[in-house]
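Missing here: one protein chain of the complex. Every other protein chain is in place.
Up next, subunit A:
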Amino acid sequence: MRLNRRRFLGTAAASAALLSSPIAVGQKRPRVVIIGGGAGGATAARYLAKDSDGAIEVILIEPSRTYYTCFFSNLAIGGFQPMSKLAHSYGTLASEYGVTVVHDWASAVDREKKVVRLAGGDAISYDRLVLSPGIDFVKGAIEGWDVTAQTKMPHAYKAGTQTQLLKAQIEAMPEGGTFAMVAPPNPYRCPPGPYERVSMVAHVLKQRNPTAKILILDPKEKFSKQGLFMEGWENHYAGMVDWLTDEFTGGVQRVDPDTMEIVLEDETIKADVVNVIPAMQAGSIAQQAGLTNEAGWCPIVPATLQSRMDENIHVLGDATQNGDMPKSGYSANSQAKAAAMAIRHALTGSRAFKPRFSNTCWSLISPDNGVKVGASYVATDEKIAKVDGFISQNNEDDALRKQTYEESLGWYAGMTADMFG
């Protein structure tokens, strides 16, 4: 199945390895530790293990045995995907690729000693560390809401039980009830995510509860694929969705999970389901390791994804402040491959190539009605910069929209195979 790598160990590669490898002959093989087995971390683990063919020891630290993809979790809410389809395990990474998967929580990074400490008490040293911890919510971003409130007002912005809870709440809404979303400010994970979600909620309510209403309380003046979503809502869910910006509402002042109220400047709204998606920052381990800036994100060197704070650490995915790439699974996957290549080059002297980045985000608006937006990027000295892009058009014909949806199913299969093997 796989290309036989040994074929490529020609003299050029071999002598390059001798010249530039910092690992002396006889020394044990270099070790890369990866924190977080999501879109960025799992991809990095797989590519490092696969492409170094055993020359690098790869250890992946991830607390969960099952990773639920956030991508397609909105489709699960809409009833287009069973929850079980979102679940992935690390079995193949371990058995086929030789990745050591440690199911534990990284509690601290000692950058001086190059050691990761685990909640379980172990410590693991590294030659290079890869951090792809995703996002956490900014504490106090919305008054009245903290993670203990998530059982009443779910965010469903980390997939799994949160997704199931939100789905169950929507299905249990009283006739003619209100679903309210408190949308996040920029920058946040998956720019079209909240609006794809609204589409899926509208789809469910249209079937089960057609007099119900959907309110989006949004701190932003505009959002990703806005024209396409608005067109879709009008065509498929006319009169159901109200998008209200802060300019109109004065902004969400606080929420009360016990009474299910959202307090605006001049008005209090009571809703049956309140989906709170607070402001975000890099996953807490990145803050702990001192790799974040004032904004709460990790600045990186574009070409290699090395932290600007520590050249032995590469940060991937949502946690980064990279320039132009959006926080998406596709982006994290794309960055992981560039980083894996740079790490292999640094540790084993393998060939280095110019990094290249790309992203596409598909969204489903209604049955067989998919849209997409995407771009290609290059690394400049200062940021990952957009080169070129495209977006679906308004008024596309049904055949194209259906094909775009089917393509998104293909992408999901391809993407998860690329992450987990």
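Annotations
One rule holds in what follows: a residue touches a chain if its C-beta (ideal position, glycine included) is under 8 Å from a C-beta of that chain, and two chains touch if they have at least 3 such contacts; residues count from 1.
Just so we're on the same page, contacts and distances are computed from a predicted model.
Look at the chain that isn't drawn here: its UniProt entry, checked against "His-Xaa-Ser system radical SAM maturase HxsB", "Spermidine/putrescine import ATP-binding protein PotA", "Cytochrome c" or "LutB/LldF family L-lactate oxidation iron-sulfur protein", names it "Cytochrome c". Interface note: of A:M341, A:L364 or A:I384, the residue touching the hidden chain in the full complex is A:M341. Seen from subunit A, the chain kept out of the figure touches residues 1-3, 8, 13, 47, 51, 330, 333-334, 337, 341, 351, 353, 356, 358, 360, 372, 374-376, 387-390, 399-400, 402-403, 406-411, 413-415, 417-418.
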